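All protein chains of the complex are present and in place, except for one that has been dropped.
Letters A and B mark the chains as written, and numbering starts fresh at 1 in each.
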Amino acid sequence: MERKALHKDGPIFSRIVVGAWRWNIAVETVAQLIHKALDMGMTTFDHADIYGDHSNEEIFGRVLKQDPGLRQKMEIVSKCGIKFPSAKRPESWVKHYDTSKKHIVWSAENSLKMLGTDRLDLLLIHRPDPLLDPEAVAEAFSLLRQSGKVLHFGVSNFTPSQFEMLQSYLSFPLVTNQLEISITHHSPLFDGHVDVLMKHRVAPMAWSPLGGGSLMDQHLEQIFSKAPAYQATPAQLSLAWLLRHPASIFPVIGTTKPERVAESAKATDIHLDVQDWFEMLKAVQGREMP
Amino acid sequence: MERKALHKDGPIFSRIVVGAWRWNIAVETVAQLIHKALDMGMTTFDHADIYGDHSNEEIFGRVLKQDPGLRQKMEIVSKCGIKFPSAKRPESWVKHYDTSKKHIVWSAENSLKMLGTDRLDLLLIHRPDPLLDPEAVAEAFSLLRQSGKVLHFGVSNFTPSQFEMLQSYLSFPLVTNQLEISITHHSPLFDGHVDVLMKHRVAPMAWSPLGGGSLMDQHLEQIFSKAPAYQATPAQLSLAWLLRHPASIFPVIGTTKPERVAESAKATDIHLDVQDWFEMLKAVQGREMP
Partner (left out) sequence: MERKALHKDGPIFSRIVVGAWRWNIAVETVAQLIHKALDMGMTTFDHADIYGDHSNEEIFGRVLKQDPGLRQKMEIVSKCGIKFPSAKRPESWVKHYDTSKKHIVWSAENSLKMLGTDRLDLLLIHRPDPLLDPEAVAEAFSLLRQSGKVLHFGVSNFTPSQFEMLQSYLSFPLVTNQLEISITHHSPLFDGHVDVLMKHRVAPMAWSPLGGGSLMDQHLEQIFSKAPAYQATPAQLSLAWLLRHPASIFPVIGTTKPERVAESAKATDIHLDVQDWFEMLKAVQGREMP
(Lines give C-alpha, C1' and ligand atoms only; values in the text may rest on other atoms or scores of the structure.)
Protein backbone atom coordinates (compact mmCIF):
# COMPACT_ATOMS: atom_id res chain seq x y z
CA MET A 1 0.00 0.00 0.00
CA GLU A 2 1.13 3.52 -0.82
CA ARG A 3 2.62 5.57 2.00
CA LYS A 4 2.35 9.32 1.79
CA ALA A 5 3.25 12.43 3.81
CA LEU A 6 0.44 14.53 5.33
CA HIS A 7 2.74 17.52 4.86
CA LYS A 8 6.12 17.86 3.20
CA ASP A 9 7.82 17.65 6.62
CA GLY A 10 5.85 14.56 7.62
CA PRO A 11 4.46 12.41 9.08
CA ILE A 12 4.35 9.63 6.49
CA PHE A 13 1.27 7.45 6.89
CA SER A 14 -0.26 4.50 5.10
CA ARG A 15 -2.89 5.73 2.65
CA ILE A 16 -5.59 4.00 4.67
CA VAL A 17 -5.48 4.44 8.43
CA VAL A 18 -6.83 1.87 10.88
CA GLY A 19 -9.07 3.32 13.56
CA ALA A 20 -9.09 1.89 17.09
CA TRP A 21 -12.36 3.60 17.98
CA ARG A 22 -14.27 0.33 18.40
CA TRP A 23 -11.40 -1.72 19.77
CA ASN A 24 -12.74 -2.04 23.30
CA ILE A 25 -12.45 -5.79 22.72
CA ALA A 26 -10.27 -8.73 23.69
CA VAL A 27 -6.50 -8.16 23.52
CA GLU A 28 -6.17 -11.22 21.28
CA THR A 29 -8.58 -9.76 18.71
CA VAL A 30 -6.75 -6.43 18.75
CA ALA A 31 -3.46 -8.30 18.20
CA GLN A 32 -5.04 -10.12 15.26
CA LEU A 33 -6.35 -6.82 13.79
CA ILE A 34 -2.96 -5.13 14.15
CA HIS A 35 -1.15 -7.98 12.44
CA LYS A 36 -3.69 -8.19 9.64
CA ALA A 37 -3.38 -4.43 9.08
CA LEU A 38 0.42 -4.51 9.04
CA ASP A 39 0.34 -7.47 6.66
CA MET A 40 -1.76 -5.36 4.27
CA GLY A 41 0.62 -2.40 4.57
CA MET A 42 -1.73 -0.38 6.77
CA THR A 43 0.80 0.89 9.29
CA THR A 44 -1.02 3.84 10.83
CA PHE A 45 -3.36 3.45 13.82
CA ASP A 46 -5.79 6.13 14.98
CA HIS A 47 -6.58 6.47 18.69
CA ALA A 48 -8.06 8.98 21.10
CA ASP A 49 -7.72 9.19 24.85
CA ILE A 50 -11.47 8.69 25.22
CA TYR A 51 -12.06 5.73 22.87
CA GLY A 52 -13.73 2.82 24.62
CA ASP A 53 -14.34 5.05 27.64
CA HIS A 54 -10.58 5.64 28.03
CA SER A 55 -9.77 1.93 27.58
CA ASN A 56 -8.65 1.35 23.99
CA GLU A 57 -5.18 2.86 24.25
CA GLU A 58 -4.40 0.57 27.15
CA ILE A 59 -5.69 -2.56 25.36
CA PHE A 60 -3.61 -1.63 22.31
CA GLY A 61 -0.65 -1.04 24.60
CA ARG A 62 -0.85 -4.58 25.94
CA VAL A 63 -0.31 -5.92 22.41
CA LEU A 64 2.71 -3.64 22.00
CA LYS A 65 4.15 -4.92 25.29
CA GLN A 66 3.78 -8.54 24.18
CA ASP A 67 5.79 -7.81 21.03
CA PRO A 68 8.30 -4.98 21.58
CA GLY A 69 9.34 -4.85 17.91
CA LEU A 70 5.82 -3.96 16.82
CA ARG A 71 6.03 -0.24 17.65
CA GLN A 72 8.75 0.33 15.04
CA LYS A 73 6.49 -0.98 12.31
CA MET A 74 3.68 1.48 12.86
CA GLU A 75 2.67 5.11 13.35
CA ILE A 76 0.32 6.04 16.18
CA VAL A 77 -2.15 8.94 16.20
CA SER A 78 -4.01 9.99 19.32
CA LYS A 79 -6.30 12.84 20.33
CA CYS A 80 -7.08 14.90 23.41
CA GLY A 81 -9.37 17.63 24.65
CA ILE A 82 -12.76 15.99 25.29
CA LYS A 83 -13.90 15.30 28.85
CA PHE A 84 -17.15 13.64 29.85
CA PRO A 85 -18.72 12.13 32.94
CA SER A 86 -17.33 8.63 33.43
CA ALA A 87 -16.41 6.39 36.34
CA LYS A 88 -12.85 6.70 35.03
CA ARG A 89 -12.97 10.49 35.10
CA PRO A 90 -15.01 11.32 38.22
CA GLU A 91 -13.98 14.99 38.10
CA SER A 92 -16.16 15.64 35.03
CA TRP A 93 -19.86 16.25 35.66
CA VAL A 94 -20.79 17.70 32.24
CA LYS A 95 -19.37 16.91 28.81
CA HIS A 96 -16.90 19.64 27.98
CA TYR A 97 -13.62 20.38 26.29
CA ASP A 98 -10.28 21.14 27.91
CA THR A 99 -7.46 22.43 25.74
CA SER A 100 -5.50 24.03 28.54
CA LYS A 101 -1.72 23.63 28.42
CA LYS A 102 -1.85 21.48 31.53
CA HIS A 103 -4.46 19.08 30.19
CA ILE A 104 -2.94 18.69 26.71
CA VAL A 105 0.45 17.82 28.17
CA TRP A 106 -1.03 15.50 30.79
CA SER A 107 -3.28 13.80 28.24
CA ALA A 108 -0.47 13.19 25.73
CA GLU A 109 1.78 11.79 28.46
CA ASN A 110 -1.05 9.60 29.71
CA SER A 111 -1.62 8.30 26.16
CA LEU A 112 2.08 7.35 26.01
CA LYS A 113 1.72 5.52 29.33
CA MET A 114 -1.45 3.69 28.26
CA LEU A 115 0.02 2.75 24.88
CA GLY A 116 3.35 1.78 26.43
CA THR A 117 5.34 3.84 23.93
CA ASP A 118 7.73 6.78 24.13
CA ARG A 119 6.19 8.87 21.35
CA LEU A 120 3.05 9.70 19.41
CA ASP A 121 3.56 10.27 15.71
CA LEU A 122 0.62 12.68 15.70
CA LEU A 123 -1.54 14.32 18.37
CA LEU A 124 -4.84 15.98 17.45
CA ILE A 125 -7.10 18.40 19.32
CA HIS A 126 -10.25 16.28 19.14
CA ARG A 127 -12.89 18.99 18.85
CA PRO A 128 -12.81 22.79 18.43
CA ASP A 129 -12.99 24.09 21.98
CA PRO A 130 -14.81 27.44 22.20
CA LEU A 131 -12.53 28.21 25.15
CA LEU A 132 -9.37 27.28 23.25
CA ASP A 133 -6.56 29.68 24.08
CA PRO A 134 -4.21 29.45 21.08
CA GLU A 135 -1.20 30.62 23.07
CA ALA A 136 -1.76 27.88 25.63
CA VAL A 137 -2.10 25.26 22.90
CA ALA A 138 1.07 26.57 21.23
CA GLU A 139 2.96 26.24 24.51
CA ALA A 140 1.68 22.71 25.12
CA PHE A 141 2.55 21.60 21.59
CA SER A 142 6.03 23.14 21.81
CA LEU A 143 6.77 21.39 25.11
CA LEU A 144 5.66 18.01 23.76
CA ARG A 145 7.58 18.58 20.54
CA GLN A 146 10.84 19.59 22.20
CA SER A 147 10.72 16.58 24.50
CA GLY A 148 10.19 14.28 21.52
CA LYS A 149 7.02 12.89 23.07
CA VAL A 150 4.88 14.01 20.11
CA LEU A 151 6.36 14.34 16.62
CA HIS A 152 3.52 16.15 14.79
CA PHE A 153 0.33 18.04 15.64
CA GLY A 154 -3.06 18.55 14.08
CA VAL A 155 -6.74 19.07 14.79
CA SER A 156 -10.03 17.33 14.22
CA ASN A 157 -13.50 18.66 13.37
CA PHE A 158 -12.20 22.23 13.09
CA THR A 159 -13.78 24.78 10.75
CA PRO A 160 -11.51 26.54 8.24
CA SER A 161 -11.52 29.67 10.45
CA GLN A 162 -10.57 27.71 13.54
CA PHE A 163 -7.80 25.94 11.65
CA GLU A 164 -6.27 29.17 10.33
CA MET A 165 -6.62 30.92 13.67
CA LEU A 166 -4.75 28.21 15.59
CA GLN A 167 -2.17 27.80 12.81
CA SER A 168 -1.37 31.51 13.05
CA TYR A 169 -0.11 30.95 16.63
CA LEU A 170 2.21 28.05 15.78
CA SER A 171 5.71 28.12 14.33
CA PHE A 172 5.24 24.64 12.82
CA PRO A 173 2.40 23.30 10.67
CA LEU A 174 -0.79 21.64 11.79
CA VAL A 175 -0.41 18.62 9.52
CA THR A 176 -4.05 17.59 9.27
CA ASN A 177 -7.68 18.26 10.17
CA GLN A 178 -9.47 14.95 10.72
CA LEU A 179 -13.01 15.48 9.41
CA GLU A 180 -16.10 13.42 8.75
CA ILE A 181 -15.91 12.87 4.98
CA SER A 182 -17.58 10.20 2.88
CA ILE A 183 -19.51 9.99 -0.34
CA THR A 184 -22.70 10.61 1.66
CA HIS A 185 -21.11 13.30 3.85
CA HIS A 186 -19.31 15.11 1.05
CA SER A 187 -19.98 18.71 2.10
CA PRO A 188 -16.38 19.23 3.37
CA LEU A 189 -15.23 18.88 -0.25
CA PHE A 190 -17.37 21.85 -1.25
CA ASP A 191 -17.71 24.18 1.77
CA GLY A 192 -14.10 25.23 2.31
CA HIS A 193 -13.01 22.63 4.89
CA VAL A 194 -10.83 20.74 2.40
CA ASP A 195 -9.88 23.83 0.35
CA VAL A 196 -8.17 25.44 3.31
CA LEU A 197 -6.11 22.30 3.92
CA MET A 198 -5.04 22.23 0.26
CA LYS A 199 -4.13 25.91 0.59
CA HIS A 200 -1.92 25.02 3.57
CA ARG A 201 -0.47 21.97 1.75
CA VAL A 202 -1.69 19.49 4.34
CA ALA A 203 -3.85 16.42 3.88
CA PRO A 204 -7.24 15.73 5.50
CA MET A 205 -7.94 12.55 7.41
CA ALA A 206 -11.51 11.24 7.02
CA TRP A 207 -13.44 9.64 9.85
CA SER A 208 -16.53 7.56 9.09
CA PRO A 209 -15.32 7.27 5.47
CA LEU A 210 -18.04 4.74 4.63
CA GLY A 211 -20.75 7.15 5.73
CA GLY A 212 -22.07 5.07 8.60
CA GLY A 213 -25.63 3.95 8.16
CA SER A 214 -26.53 6.83 5.92
CA LEU A 215 -26.15 4.86 2.70
CA MET A 216 -29.79 3.91 2.50
CA ASP A 217 -30.66 0.64 0.84
CA GLN A 218 -32.62 2.15 -2.01
CA HIS A 219 -29.68 4.28 -3.10
CA LEU A 220 -27.04 1.60 -2.86
CA GLU A 221 -27.80 0.00 -6.17
CA GLN A 222 -27.49 3.27 -8.03
CA ILE A 223 -24.41 4.59 -6.24
CA PHE A 224 -22.51 1.38 -6.52
CA SER A 225 -23.78 0.20 -9.90
CA LYS A 226 -20.21 0.27 -11.21
CA ALA A 227 -18.86 -1.93 -8.40
CA PRO A 228 -18.88 -5.11 -10.51
CA ALA A 229 -16.96 -3.36 -13.30
CA TYR A 230 -14.22 -2.59 -10.79
CA GLN A 231 -14.56 -6.03 -9.15
CA ALA A 232 -15.08 -4.03 -5.96
CA THR A 233 -17.41 -4.11 -2.98
CA PRO A 234 -19.45 -1.00 -2.15
CA ALA A 235 -17.11 -0.34 0.79
CA GLN A 236 -14.07 -0.48 -1.48
CA LEU A 237 -15.73 1.80 -4.01
CA SER A 238 -16.61 4.29 -1.23
CA LEU A 239 -12.96 4.40 -0.16
CA ALA A 240 -11.74 4.63 -3.75
CA TRP A 241 -14.08 7.60 -4.23
CA LEU A 242 -12.31 9.41 -1.37
CA LEU A 243 -8.82 8.32 -2.46
CA ARG A 244 -9.45 9.79 -5.93
CA HIS A 245 -9.71 13.32 -4.50
CA PRO A 246 -6.67 15.55 -5.16
CA ALA A 247 -6.46 16.61 -1.50
CA SER A 248 -4.93 13.21 -0.59
CA ILE A 249 -7.59 12.22 1.87
CA PHE A 250 -6.50 9.56 4.38
CA PRO A 251 -9.60 7.49 5.28
CA VAL A 252 -9.71 6.11 8.83
CA ILE A 253 -11.56 2.81 8.74
CA GLY A 254 -13.28 1.53 11.85
CA THR A 255 -13.87 -2.19 12.08
CA THR A 256 -13.36 -5.04 14.49
CA LYS A 257 -13.16 -7.69 11.78
CA PRO A 258 -9.80 -8.69 10.26
CA GLU A 259 -11.48 -9.56 6.94
CA ARG A 260 -12.87 -6.01 6.70
CA VAL A 261 -9.36 -4.64 7.24
CA ALA A 262 -8.16 -6.71 4.31
CA GLU A 263 -11.14 -5.68 2.18
CA SER A 264 -10.45 -1.99 2.84
CA ALA A 265 -6.79 -2.29 1.92
CA LYS A 266 -7.67 -3.37 -1.59
CA ALA A 267 -9.46 -0.05 -2.23
CA THR A 268 -6.10 1.56 -2.87
CA ASP A 269 -5.70 -0.58 -6.00
CA ILE A 270 -8.83 0.89 -7.58
CA HIS A 271 -8.37 3.91 -9.81
CA LEU A 272 -11.82 5.39 -10.32
CA ASP A 273 -12.60 6.88 -13.70
CA VAL A 274 -13.51 10.57 -13.43
CA GLN A 275 -16.94 10.05 -15.00
CA ASP A 276 -17.70 7.22 -12.57
CA TRP A 277 -16.66 9.52 -9.73
CA PHE A 278 -19.18 12.14 -10.88
CA GLU A 279 -21.88 9.56 -11.53
CA MET A 280 -21.56 8.30 -7.96
CA LEU A 281 -21.83 11.88 -6.68
CA LYS A 282 -24.88 12.45 -8.91
CA ALA A 283 -26.53 9.31 -7.51
CA VAL A 284 -26.02 10.53 -3.92
CA GLN A 285 -27.06 14.12 -4.62
CA GLY A 286 -30.01 13.18 -6.82
CA ARG A 287 -28.94 15.77 -9.39
CA GLU A 288 -26.06 16.34 -11.76
CA MET A 289 -23.46 19.06 -11.36
CA PRO A 290 -24.54 22.57 -12.42
CA MET B 1 -11.42 46.75 37.24
CA GLU B 2 -8.92 45.28 34.82
CA ARG B 3 -7.86 47.46 31.90
CA LYS B 4 -6.69 45.77 28.74
CA ALA B 5 -5.51 46.62 25.23
CA LEU B 6 -7.74 45.74 22.27
CA HIS B 7 -4.53 45.33 20.26
CA LYS B 8 -0.87 45.46 21.31
CA ASP B 9 -0.65 49.05 20.05
CA GLY B 10 -3.80 50.12 21.91
CA PRO B 11 -6.27 51.41 22.83
CA ILE B 12 -6.46 50.34 26.47
CA PHE B 13 -10.06 50.03 27.67
CA SER B 14 -11.82 49.00 30.85
CA ARG B 15 -12.81 45.35 30.60
CA ILE B 16 -16.48 46.36 30.68
CA VAL B 17 -17.50 49.26 28.46
CA VAL B 18 -20.43 51.56 29.24
CA GLY B 19 -22.80 52.11 26.34
CA ALA B 20 -24.54 55.46 25.82
CA TRP B 21 -27.09 53.99 23.42
CA ARG B 22 -30.04 54.68 25.74
CA TRP B 23 -28.72 57.89 27.24
CA ASN B 24 -31.22 60.20 25.59
CA ILE B 25 -32.08 61.32 29.12
CA ALA B 26 -31.56 64.21 31.51
CA VAL B 27 -28.00 65.60 31.66
CA GLU B 28 -28.02 65.13 35.44
CA THR B 29 -28.72 61.40 35.09
CA VAL B 30 -25.99 61.04 32.50
CA ALA B 31 -23.57 62.82 34.86
CA GLN B 32 -24.60 60.43 37.62
CA LEU B 33 -24.07 57.40 35.32
CA ILE B 34 -20.65 58.63 34.23
CA HIS B 35 -19.48 59.18 37.78
CA LYS B 36 -20.81 55.84 38.96
CA ALA B 37 -19.02 54.11 36.06
CA LEU B 38 -15.72 55.89 36.73
CA ASP B 39 -16.03 55.06 40.43
CA MET B 40 -16.30 51.38 39.47
CA GLY B 41 -13.29 51.60 37.15
CA MET B 42 -15.37 51.51 33.97
CA THR B 43 -13.58 54.22 32.04
CA THR B 44 -14.67 53.49 28.47
CA PHE B 45 -17.87 54.93 26.98
CA ASP B 46 -19.45 53.72 23.75
CA HIS B 47 -21.29 56.18 21.50
CA ALA B 48 -22.52 56.48 17.94
CA ASP B 49 -23.44 59.56 15.95
CA ILE B 50 -27.01 58.29 15.63
CA TYR B 51 -27.76 57.25 19.23
CA GLY B 52 -30.85 58.98 20.61
CA ASP B 53 -31.62 60.27 17.13
CA HIS B 54 -28.27 62.10 17.00
CA SER B 55 -28.71 63.52 20.54
CA ASN B 56 -26.71 61.39 22.95
CA GLU B 57 -23.25 62.64 22.06
CA GLU B 58 -24.36 66.20 22.73
CA ILE B 59 -25.97 65.35 26.09
CA PHE B 60 -22.79 63.53 27.12
CA GLY B 61 -20.77 66.54 25.92
CA ARG B 62 -22.66 68.82 28.27
CA VAL B 63 -21.44 66.75 31.23
CA LEU B 64 -17.87 66.99 29.96
CA LYS B 65 -18.18 70.77 29.64
CA GLN B 66 -19.41 71.07 33.22
CA ASP B 67 -16.32 69.23 34.47
CA PRO B 68 -13.34 69.76 32.15
CA GLY B 69 -11.11 67.27 34.01
CA LEU B 70 -13.49 64.42 33.24
CA ARG B 71 -12.30 63.78 29.69
CA GLN B 72 -8.82 62.74 30.90
CA LYS B 73 -10.33 60.00 33.01
CA MET B 74 -12.11 58.20 30.20
CA GLU B 75 -11.87 56.74 26.71
CA ILE B 76 -14.57 57.56 24.15
CA VAL B 77 -15.71 55.33 21.28
CA SER B 78 -18.03 56.56 18.55
CA LYS B 79 -19.36 55.23 15.25
CA CYS B 80 -20.37 56.54 11.87
CA GLY B 81 -21.84 55.43 8.57
CA ILE B 82 -25.60 54.99 9.15
CA LYS B 83 -28.05 57.56 7.80
CA PHE B 84 -31.80 57.46 8.24
CA PRO B 85 -34.77 59.77 7.78
CA SER B 86 -34.96 62.14 10.74
CA ALA B 87 -35.95 65.75 11.36
CA LYS B 88 -32.29 66.24 12.28
CA ARG B 89 -31.07 64.82 8.98
CA PRO B 90 -33.64 66.01 6.42
CA GLU B 91 -31.41 65.03 3.48
CA SER B 92 -32.01 61.30 4.11
CA TRP B 93 -35.22 59.85 2.72
CA VAL B 94 -34.36 56.14 3.02
CA LYS B 95 -32.23 54.35 5.62
CA HIS B 96 -28.83 53.83 4.04
CA TYR B 97 -25.13 53.72 4.74
CA ASP B 98 -22.52 56.28 3.82
CA THR B 99 -18.86 55.38 4.20
CA SER B 100 -17.55 57.95 1.75
CA LYS B 101 -14.36 59.76 2.73
CA LYS B 102 -16.28 63.00 3.03
CA HIS B 103 -18.95 61.62 5.34
CA ILE B 104 -16.57 59.70 7.61
CA VAL B 105 -14.42 62.78 8.17
CA TRP B 106 -17.44 65.06 8.63
CA SER B 107 -19.12 62.61 11.01
CA ALA B 108 -16.03 62.14 13.19
CA GLU B 109 -15.50 65.90 13.39
CA ASN B 110 -19.16 66.40 14.22
CA SER B 111 -18.89 63.80 16.99
CA LEU B 112 -15.96 65.76 18.44
CA LYS B 113 -18.04 68.93 18.34
CA MET B 114 -21.08 67.30 19.95
CA LEU B 115 -18.96 65.62 22.64
CA GLY B 116 -16.94 68.76 23.22
CA THR B 117 -13.63 66.94 22.98
CA ASP B 118 -10.59 67.10 20.73
CA ARG B 119 -10.21 63.36 20.07
CA LEU B 120 -12.00 60.04 19.84
CA ASP B 121 -10.09 57.09 21.25
CA LEU B 122 -11.80 54.81 18.75
CA LEU B 123 -14.02 55.31 15.71
CA LEU B 124 -16.00 52.42 14.23
CA ILE B 125 -17.75 51.94 10.89
CA HIS B 126 -21.18 51.12 12.32
CA ARG B 127 -22.41 48.63 9.71
CA PRO B 128 -20.87 46.91 6.68
CA ASP B 129 -21.79 49.17 3.78
CA PRO B 130 -22.28 47.24 0.53
CA LEU B 131 -21.02 50.37 -1.24
CA LEU B 132 -17.95 50.67 0.99
CA ASP B 133 -14.94 51.75 -1.05
CA PRO B 134 -11.96 50.54 0.98
CA GLU B 135 -9.60 53.10 -0.54
CA ALA B 136 -11.94 55.92 0.47
CA VAL B 137 -12.20 54.56 4.00
CA ALA B 138 -8.42 54.21 4.19
CA GLU B 139 -8.01 57.84 3.14
CA ALA B 140 -10.57 59.08 5.67
CA PHE B 141 -9.00 57.07 8.49
CA SER B 142 -5.50 58.29 7.59
CA LEU B 143 -6.61 61.92 7.58
CA LEU B 144 -8.30 61.61 10.97
CA ARG B 145 -5.32 59.73 12.36
CA GLN B 146 -2.70 62.20 11.17
CA SER B 147 -4.66 65.12 12.61
CA GLY B 148 -4.90 63.36 15.97
CA LYS B 149 -8.69 63.61 15.91
CA VAL B 150 -9.13 59.83 16.08
CA LEU B 151 -6.53 57.61 17.74
CA HIS B 152 -7.74 54.14 16.67
CA PHE B 153 -10.15 52.61 14.14
CA GLY B 154 -12.38 49.58 13.95
CA VAL B 155 -15.63 48.23 12.59
CA SER B 156 -18.94 46.90 13.86
CA ASN B 157 -21.18 44.09 12.61
CA PHE B 158 -18.70 43.14 9.90
CA THR B 159 -18.37 39.56 8.62
CA PRO B 160 -14.92 37.96 8.71
CA SER B 161 -14.57 38.54 4.93
CA GLN B 162 -15.50 42.19 5.23
CA PHE B 163 -13.05 42.64 8.11
CA GLU B 164 -10.15 41.09 6.21
CA MET B 165 -10.98 42.93 3.02
CA LEU B 166 -10.96 46.36 4.68
CA GLN B 167 -7.90 45.50 6.80
CA SER B 168 -5.98 44.69 3.62
CA TYR B 169 -6.31 48.33 2.53
CA LEU B 170 -5.02 49.84 5.80
CA SER B 171 -1.45 50.31 6.98
CA PHE B 172 -2.58 50.19 10.64
CA PRO B 173 -4.78 47.63 12.39
CA LEU B 174 -8.51 47.65 12.79
CA VAL B 175 -8.48 47.15 16.56
CA THR B 176 -11.94 45.63 17.00
CA ASN B 177 -15.16 44.40 15.43
CA GLN B 178 -18.07 45.26 17.72
CA LEU B 179 -20.53 42.37 17.36
CA GLU B 180 -23.71 41.18 18.99
CA ILE B 181 -22.45 38.45 21.33
CA SER B 182 -24.14 37.00 24.40
CA ILE B 183 -24.80 33.60 25.87
CA THR B 184 -28.03 33.49 23.87
CA HIS B 185 -26.46 34.98 20.72
CA HIS B 186 -23.30 32.87 20.83
CA SER B 187 -22.96 32.05 17.12
CA PRO B 188 -20.07 34.54 16.61
CA LEU B 189 -17.95 32.32 18.88
CA PHE B 190 -18.43 29.39 16.49
CA ASP B 191 -18.92 30.77 12.97
CA GLY B 192 -15.59 32.50 12.35
CA HIS B 193 -16.45 36.04 13.48
CA VAL B 194 -14.37 35.78 16.64
CA ASP B 195 -11.74 33.42 15.16
CA VAL B 196 -10.70 35.99 12.58
CA LEU B 197 -10.23 38.62 15.30
CA MET B 198 -8.08 36.21 17.32
CA LYS B 199 -6.08 35.52 14.15
CA HIS B 200 -5.50 39.26 13.77
CA ARG B 201 -4.69 39.64 17.50
CA VAL B 202 -7.51 42.09 18.17
CA ALA B 203 -10.32 41.87 20.69
CA PRO B 204 -14.07 41.83 19.97
CA MET B 205 -16.45 44.24 21.64
CA ALA B 206 -19.89 42.76 22.41
CA TRP B 207 -23.10 44.71 22.08
CA SER B 208 -26.27 43.47 23.78
CA PRO B 209 -24.08 41.24 25.99
CA LEU B 210 -27.06 40.26 28.15
CA GLY B 211 -28.95 38.96 25.14
CA GLY B 212 -31.80 41.44 25.27
CA GLY B 213 -35.15 39.86 25.93
CA SER B 214 -34.16 36.55 24.43
CA LEU B 215 -33.42 34.92 27.74
CA MET B 216 -36.86 33.40 28.11
CA ASP B 217 -38.18 32.90 31.59
CA GLN B 218 -38.41 29.14 31.41
CA HIS B 219 -34.73 28.83 30.56
CA LEU B 220 -33.45 31.26 33.14
CA GLU B 221 -33.55 28.86 36.02
CA GLN B 222 -31.49 26.26 34.18
CA ILE B 223 -28.96 28.64 32.65
CA PHE B 224 -28.34 30.52 35.83
CA SER B 225 -28.69 27.67 38.31
CA LYS B 226 -25.13 28.27 39.44
CA ALA B 227 -25.69 31.97 40.15
CA PRO B 228 -26.10 31.46 43.91
CA ALA B 229 -22.85 29.48 44.08
CA TYR B 230 -21.03 32.47 42.61
CA GLN B 231 -23.11 34.94 44.69
CA ALA B 232 -23.95 36.49 41.33
CA THR B 233 -27.03 37.81 39.57
CA PRO B 234 -28.02 36.35 36.18
CA ALA B 235 -26.73 39.54 34.51
CA GLN B 236 -23.37 39.20 36.23
CA LEU B 237 -23.14 35.54 35.27
CA SER B 238 -23.97 36.41 31.64
CA LEU B 239 -21.14 38.92 31.57
CA ALA B 240 -18.76 36.53 33.33
CA TRP B 241 -19.59 33.93 30.68
CA LEU B 242 -18.36 36.36 27.98
CA LEU B 243 -15.35 37.53 29.99
CA ARG B 244 -14.19 33.91 30.35
CA HIS B 245 -13.66 33.60 26.59
CA PRO B 246 -9.99 33.63 25.48
CA ALA B 247 -10.68 36.28 22.78
CA SER B 248 -10.85 38.99 25.48
CA ILE B 249 -14.37 40.10 24.71
CA PHE B 250 -15.21 43.61 25.92
CA PRO B 251 -18.95 43.67 26.78
CA VAL B 252 -20.74 46.98 26.20
CA ILE B 253 -23.48 47.29 28.77
CA GLY B 254 -26.50 49.46 28.08
CA THR B 255 -28.40 50.77 31.04
CA THR B 256 -29.79 54.03 32.41
CA LYS B 257 -29.62 52.96 36.03
CA PRO B 258 -26.51 53.67 38.13
CA GLU B 259 -27.16 50.56 40.26
CA ARG B 260 -27.05 48.39 37.12
CA VAL B 261 -23.69 49.93 36.21
CA ALA B 262 -22.37 48.93 39.61
CA GLU B 263 -23.88 45.45 39.33
CA SER B 264 -22.20 44.89 35.96
CA ALA B 265 -18.80 45.99 37.22
CA LYS B 266 -18.74 43.17 39.75
CA ALA B 267 -18.92 40.58 36.93
CA THR B 268 -15.19 41.03 36.40
CA ASP B 269 -14.54 39.51 39.83
CA ILE B 270 -16.23 36.23 38.87
CA HIS B 271 -14.01 33.52 37.45
CA LEU B 272 -16.31 30.95 35.91
CA ASP B 273 -15.32 27.31 36.19
CA VAL B 274 -14.90 25.71 32.76
CA GLN B 275 -17.54 23.06 33.45
CA ASP B 276 -20.02 25.73 34.56
CA TRP B 277 -19.28 27.60 31.33
CA PHE B 278 -20.14 24.52 29.29
CA GLU B 279 -23.19 23.72 31.39
CA MET B 280 -24.58 27.19 30.76
CA LEU B 281 -23.99 26.74 27.03
CA LYS B 282 -25.68 23.33 27.16
CA ALA B 283 -28.71 24.86 28.91
CA VAL B 284 -29.05 27.50 26.17
CA GLN B 285 -28.45 25.10 23.28
CA GLY B 286 -30.60 22.33 24.72
CA ARG B 287 -27.87 19.77 23.93
CA GLU B 288 -24.37 19.00 25.05
CA MET B 289 -21.27 19.52 22.93
CA PRO B 290 -20.62 16.85 20.27
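As a convention for this text, a contact is a pair of C-beta atoms (placed from the backbone, for glycine too) under 8 Å apart; a residue touches a chain by one contact, two chains touch by 3 or more.
Worth saying up front: this structure is predicted, and the values here are computed from it rather than measured.
Of the options A:139, A:195 or A:269, the residue whose C-beta touches the omitted chain is A:195. Touch with the chain omitted from the figure is made, among B:22, B:62 or B:127, by B:127. Interface note for the absent chain: among A:71, A:89, A:119 or A:282, the touching residue is A:282. Summarising the interface, chain A meets the missing chain with residues 160, 189-192, 195-196, 198-199, 244-246, 274-275, 277-279, 281-282, 288-290. The chain not displayed touches chain B at residues 92-98, 127-128, 130-134, 136, 157, 159-162, 164-165, 168.
We adopt the following convention: only the chains that are shown with their structure count from here on.
Per-chain Cα centroids separate chain A from chain B by 41 Å.
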